[in-house]
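A single protein chain has been removed from this complex, and every other one stays in its place.
When the chains are written out, they are named A and B in that same order, and each has its own residue count from 1.
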Amino acid sequence: MQRILLAGFGGQGILFAGKFLAYMGLHDEKEVSWLPSYGPEMRGGTANCSVILAEENIGSPIVSTPDILICMNLPSMDKFEPAMEKGGLLLYDSSLITRQPEREDIKGFGIPATQMASDHEMPTLANVIMLGKTARETGLCDLSTAEGVMRKIVPEKKQKLLGANLKALALGYEYQ
Amino acid sequence: MAIVFEKPKALADVTMHYCPGCTHGIIHRLVAEAMDELDITGMAIGVAPVGCAVFAYNYFNCDMAQAAHGRAPAVATGIKRANPDNIVFTYQGDGDLAAIGTAETVHAATRGENITVIFVNNAIYGMTGGQMAPTTLLGQVTQTTPYGRTEAANGYPIRVAEMLATLEGAAYVERVTVDSVKNVRNAKKAILKGFQYQVEGRGFSLIEVVSTCPTNWGLDPVEALDWLREKMLPVYPLGVYKDKFAQEVGK
Partner (left out) sequence: MSEKVLMKGNEAIAEGALLAGCRHYFGYPITPQTEIAAYMAKRMPKVDGVFLQAESEVASINMVIGASAAGKRAMTSSSSPGVALKSEGLSYLAGCDLPAVVVNIQRGGPGLGGIQPSQADYFHATKGGAHGDFHMLVLAPNSVQEMLDYTYKAFDLADQYRITAMILGDGILGQMMEPIDISPKEPAKLPPKDWALTGTRGERKPNIVNSLYLNPEDLEALNFQRFERYRQIEEKETLHETYRTEDAEIVVVAYGAASRIAKNAIDLAREGGVKAGLLRPITLWPFPKKPLRELADKVKAFVVAELSMGQMVEDVRLSTESLRPVYLSAHTGGVVTTPEEILEHIKQAAAN
């Protein structure tokens, strides 16, 4: 069972990234749950989202001690890093979070996703770059599977964005 | 011997509970005559209010619902949206329609719901024993305005026909009364038109009928009609306030 927590600012695409991971689980015929935080803010503020991928029925859909933590801003990392399970994986956007992970019993992977997104003229896709990196470091799936899932979940009226999404996935996946 | 006058078929053959001299009986009859003339009784569904007309569900020979206080236009909306082929009307008093049910009234009108609303305005709450209504006149003594309605304490009477006439959704709004033969005939024409508009799918219509309440006004029936003419009609002038299709259907 993987208990994943994604967190960042509203508008960074945290919920979409969570949905992607949930669909990935569905693709692997796993039990899946996705639970967003919800608040009065539409944009800005903080957003987080719990995703669980499991072989067995899922009890609580709330992830309070994540195995995998994906952070896209500093307040999220400050808040959730201490709650992580031992041996967990922490993926963070190192262009927005300048500090290193503090815990020594977890594995941290920084990726300057926001900077990369802006360099490649895809400023709204830092979240997808994070997903590419996540797929690789967690071993949740290989790149072609991730691409297949992305093809499935980009909504029809946004098909023209598919190419950029696939590129962003690959950028994150291949980042060393 | 030829029958020259009989009960409309749309009116049930039961004794009504209304007080002597009350004009509800006349208005019920006019509604029933309109249903007869348009031959819509078999398709009609009425919605009774809370107030003196609550038992209207026993008085018409058509399917009837009884709504919570003020909610008749919402219930009628549900019925009409579910069965658009039925002819749906509400029959409501001033407390029901213009106080507790103001929102339902205004919004059914602004949506242009294809229903017919018969609004009986007698400037008082009748069933509960004569309290101030939203249409009670300034200075009028009621159980809850024992020293007369004042603008300072209670504000002003609401003119429903004028208010609804400002809404684009309302197709037809007319104020009538039933104090004389001539006015009864006019009222009949207005009610008929309200139903006719619904049959033709023209949208929301409301016929406000200025009425009497001899019992709670403390007058005899003849005095009550005088009071209606002298006091109420200046505040509630008769006439067509809105007719979206006047040109189309001709006057």
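For the reader, a short list of remarks on this structure follows.
Everything that follows uses one rule, which is that contacts are C-beta pairs under 8 Å (C-beta built on N, C-alpha and C of every residue); 3 or more make two chains touch, one makes a residue touch a chain.
Small disclaimer: the values here were computed from a predicted structure and weren't measured.
For the chain that does not appear, the touching partners among the shown chains are A, B.
Across B:23, B:41, B:121 or B:196, the residue that sits in touch with the chain not pictured is B:41. The hidden chain makes contact, of the residues B:34, B:53, B:79 or B:133, with B:79. The chain omitted from view is touched by exactly one of B:18, B:60 or B:227, namely B:60. In the full complex, subunit A makes contact with the omitted chain through residues 19, 22-23, 26, 31-36, 38-40, 58-62, 64. Interface residues of subunit B facing the missing partner chain: 12, 41-45, 47-48, 54, 57-58, 60-68, 71, 74-83, 85-87, 103-104, 106-107.
Rule of thumb we're sticking to: only the chains that are shown with their structure count from here on.
Note on chain placement: the centre of subunit A and the centre of subunit B lie 62 Å apart, centres being C-alpha means.
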